[in-house]
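Presenting subunit A:
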Amino acid sequence: MPEPALDVRDLVVRYGAIEAVHGISFDVQAGEVVALIGANGAGKTSTLAALSGLVRPARGTVRLLGRDLAGAPAHAIVRAGLVQVPEGREILARMSVHENLLLSGATDATAMYERFPILAERRALPAGNLSGGEQQLLAIARALLAKPRVLLLDEPSLGLAPKMVASVFEVLAELKRSGTTMLLVEQNALRALRLADRGYVLELGRIGLTGTGAALLQDAGVARAYLGA
Partner candidate 1 sequence: GGTATTSASGSPNATSTAAKPDVKVGVVISLTGVGNVYGPTQKNGVELAAQRINDAGGVSGAKLVLVIDDDQSTTDGGVTAFRKQTSQDRVVAILGPTLSNTAVAAHPVAQSAQTPVIAISNTGDGIVGKCDWGTCDYIFRASLGESTAIPQTVSIAKSKLNVKSVVLMYAQDDKFSSDGFAIFKKNLTSSGITIKKEIAFSKTDVDLSGPVTAALAESPDAIVDSSLAGPAIQVLKEVNKRKPGMLVIGGNGFNTPAIIASAGAAAEGAVSGAAWYLGNPDPVNKDFVTAYKAKYNADPDQFAAQAYSAVYILLDALKRTPTVTSVLHDKLRDQIELTTGVKTPLGEFSFNASHDVTQKVYVVQIKNGQFTLIN
Partner candidate 2 sequence: MLLETSGLTKRFGGVVAVNAIDLAIAEGQVFGLIGPNGAGKTTLINLISGHLRADGGAIRFADADVTRLRPDQLARRGIARTFQSIRLFKGLTVLENVLVGRYVRSRSDALASLVPFRDAARPERERARLLLERVGLGKRAGAFAGELAYGDQRRLEIARALAAEPRLLILDEPAAGMNPTESAALREMLRELAAEGITIVLIEHDVRLVMGACERVAVLNFGRKIAEGPPAEIQADPAVREAYLGVADDA
């Protein structure tokens, strides 16, 4: 078995006295899309924040292509190739679309303008003026420009109209076809599991269930808890 692109062992995240994530382990193989689903407060965002170095993991290892990144500063993690599209998009509202794209260190955004023509149209506008869906596309494009080895996505469909959700998932599917490795956190569990090769279910800071996307979709417990069936 080849070395996984992202290998997380025994990760613990604490906020002061509160432990949000209790020693979880999971991995993402190169080229694979893995979904992480779970109820509100399960610890999904906390997990991603620890992976990206926004909070310091209290324990555990995070290996990206064999290199341990646990506890490294955020910018070093991004440069190593672990890039996040954060919850709530976090675009820079006052800077133009173009400037937002260049912030990841790229000098040329042409590739993204080709992939997302709507961004090319809006390139000089302050990013804050974009609609919610457009902002989400911008956040994805911006992350892609940072040349991710592994892309982390935290609820990319949050707050988007159904049509926009569809188009964001189309983009994700296309990324998957082009071989991008992704770890996807989603509340839209149905779509996420359909897209994913594998999935993990996070319950109160522990991994409860794991399996292929299709298998999880069949699971009665998952259906009851996350698909609203």
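By definition in this document, a residue touches a chain if its C-beta (ideal position, glycine included) is under 8 Å from a C-beta of that chain, and two chains touch if they have at least 3 such contacts; residues count from 1.
The candidate set was assembled so that all candidates are chains of the complex that A comes from, given by their letters.
As the structure is a computational prediction, the values presented were derived from the model and not from experiment.
When you check 1 or 2 against subunit A in this complex, the one that touches it is 2. Residues of subunit A touching candidate 2 in their complex: 15, 18, 37, 39-42, 45, 87-88, 131-134, 155, 158-166, 187-190, 224-229.
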